[in-house]
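Inspection log for the structure reproduced underneath, given as structure tokens.
Removed: one protein chain of the complex. Kept in place: all other protein chains.
Moving on, here comes chain A:
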Amino acid sequence: MSEMANTDPEGIDAVRMTWNVWPRTKVEASACVIPLAVSIAPIRSHPDIPTLPYAPLRCKSCSSALNAFARVDFTAKIWICPFCYQRNHFPPHYAMISETNLPCELYPQYTTVQYSLQANPDPNNPSNVPQLPPVFVFVLDMCMIEEELGFVKSAMKQALGLLPEHALVGFVSFGTQAHVHELGFSDISKVYVFRGNKEISKEQVLEQLGLGSAGRRPTAGYPKGLQNGHSNTGVNRFLLPASDCEYTLNSLLDELQTDQWPVQPGNRASRCTGVALSVATGLLGACMPGTGARIIALVGGPCTEGPGTIVSKDLSEPVRSHKDLDKDAAPYFKKAVRFYDSLAKQLVSQGHVLDLFASALDQVGVAEMKVAVERTGGLVVLAESFGHSVFKGSFRRMFKDGEQSLGLCFNGLLEINCSKDIKIQGVIGPCTSLEKKGPNVSDTVIGEGSTSAWKMCGLDKSTCLTVLFDISSTERSNAPGTANSQLYLQFLTSYQDPEGKRMLRVTTLTRQWVDSAVSTEELVHGFDQEAAAVVMARVTSLKMEMEDGFDATRWLDRNLIRVCSKFGEYRKDDASSFTLNPCFSLFPQFMFNLRRSQFVQVFNNSPDETAYFRMLLNRENITNAAVMIQPSLISYSFNSLPQPALLDVASISADRILLLDAYFSIVIFHGMTIAQWRNMGYQSQPEHQAFSQLLQAPHVDAQMIIQERFPVPRLVVCDQHGSQARFLLAKLNPSATYNNSIDMTAGSDIIFTDDVSLQIFFEHLQKLAVQS
């Protein structure tokens, strides 16, 4: 956090790139080791971004939007597209253009502009621009103990109160079977029951809910008026404006009991998460196309029934672990993933989002469901109980309005234009490839690739994507003469904002080409080591998931050594002569921590946790992602202001309080002495106000972090030598272990581990980097 705190490294464009100057050729690019990547938060808000009430001009050949880098011939009223050099005439309404009268998008500082596409609705047909209200379908697990169900019910009720009045709400509950509640039926509580063990297609769902074309087929001899009148009304039985159904839903929640189907002793509850999600998806399929909708799944355990099952009902069979996955000993895994993959496809085709709130002590199948959540841009929160603050806080946050709003948007579409010779390999992050082929699409695919357009069913202010590029030219075809020393990238993101307005954000970037064969200096200065570390983490995670038997540690080590060999300064075979440019100096440490992080050392975690961590890694901005990899540590003591501390066991001292921000958890660690004082109650004595303030300070800071973070991190408050202290120790560099704790001073600590410390890691790195 600290070093970046007061700067905005991403600027108006919300972009960070691993390299801010690009090598010319494929060979040179691969010699750079760290891939060419752009991390962009496509709709991050920024006070300087202008919003234009009209649609952008598009190049007629490559359809890129008119931007500040276009060459404009004011007399001929022509602009030349920087990507394809196409000459485009300005349309009549740009007739006023001149060097002194520029439209906003041509101002050089406005590299990012936003267009509001509905600012100008067709006055003749206002109904053509319906304000589609957002839809929220809650999918609630009923297989829980009463207490948990109570928590989740009250959370839901609270959420209902926070929803915008016009938002449509639907409700599906599930256990052994999936229940779709017909909220619009007033006589009696009415529920459509779907069997939990049978896969069901969208058409079947629609037909069975009476929403399909078959269901509405007018029957001979009966008045047709009803059907014709509102062709889509069927779905109104299930989706009602929040203001209309709040009472119904509340009383329904009051009556809702845990699943009534008996659970055999020694068995897991039968839970048909898969079917429930299919049904909810199918239900949303009846909505008008283009409606922004999200399915909010509240899941309290693993799916054990029907499609998407992740584990058998028999309790003696544990939920799959990483080891099982490694050994291919997870019989349900692949099938479940296939199921959620198809569910994801359906959701994406409808443009709807799946949010997953999983709260259970055991795994619930996030690893399997990841694909559906990530591809639709859904939110995911993993907690251990619905009563836990991680869930409660996050869930509330999701519906919050105003400052704290997540800015949940729908139906995003990202298109990328780029200069010739630049190929897009793919995107890592919450989106789905639309398989839109084009000249800029690389044959090599990383993440969501093979396309120049991506669907983001759900996105919010902080959603961040990593785009990986490749250079296609093998030789310097464009000889010096061509003068295009600049490369251009344009990101066009259209989406529907929370009010239902259609927006388009255009970000156009330019960077310099360099000939790195001659000198690496320019390259080195264009290196963003933080971004590079995060991109490496993302690529590593992806490879670990995609490639069987991928050895992440070795791969990272090899790449780190290559980076050091290429960009370090040293004499061959002389480890002591090794130095790194400051632009690279932090990188090895990032790699050291990445190697030890939950992203690489997965065996400390369950597959669900790993999936969860990775999803967040992929969707957070560089700064936050860097914290995930390398937590920040702040130390509080009487003698000084809070200050960053080394992420090292040596930072522990008896008279300090440490605040560790590991993104997913925040640890407040009291040194032994502090803890003793506190236990003796000094903080409540007036003469020890300073102590009280010291105790308070980390909590205040922690709250600040918690407030702006989604999902809400877990807050751990612990004391030195306490059991919870492990949350801190695990993240620290083990510079002092039982192997080398010769000079232990009072109040310091050691870590019981055989892991190598940073110092030893560096020694080896230097040795290997200088090897010829």
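Some observations on this one:
The criterion applied here is as follows: contacts are C-beta pairs under 8 Å (C-beta built on N, C-alpha and C of every residue); 3 or more make two chains touch, one makes a residue touch a chain; residues count from 1.
Following the convention adopted for this analysis, contacts and distances are computed from a predicted model.
Its record in UniProt calls the unshown chain "Protein transport protein Sec24-like At4g32640", which is the match among "1-aminocyclopropane-1-carboxylate synthase", "EF-hand domain-containing protein", "Protein transport protein Sec24-like At4g32640" or "Small ribosomal subunit protein uS2m".
Between the chain not shown and the residues A:Thr111, A:Gln208, A:Thr493 or A:Ser735, the one that touches is A:Gln208.
Within the whole complex, the absent chain has one touching residue among A:Phe136, A:Phe151, A:Phe171 or A:Phe194, and that is A:Phe194. The omitted chain makes contact with just one of the residues A:Thr100, A:Gln260, A:Ser316 or A:Ser723: A:Gln260.
Residue positions on chain A in contact with the hidden chain: 177, 179, 182, 185, 187-195, 198, 200, 204, 207-210, 215, 219, 222, 226, 254-255, 260-262, in rising order.
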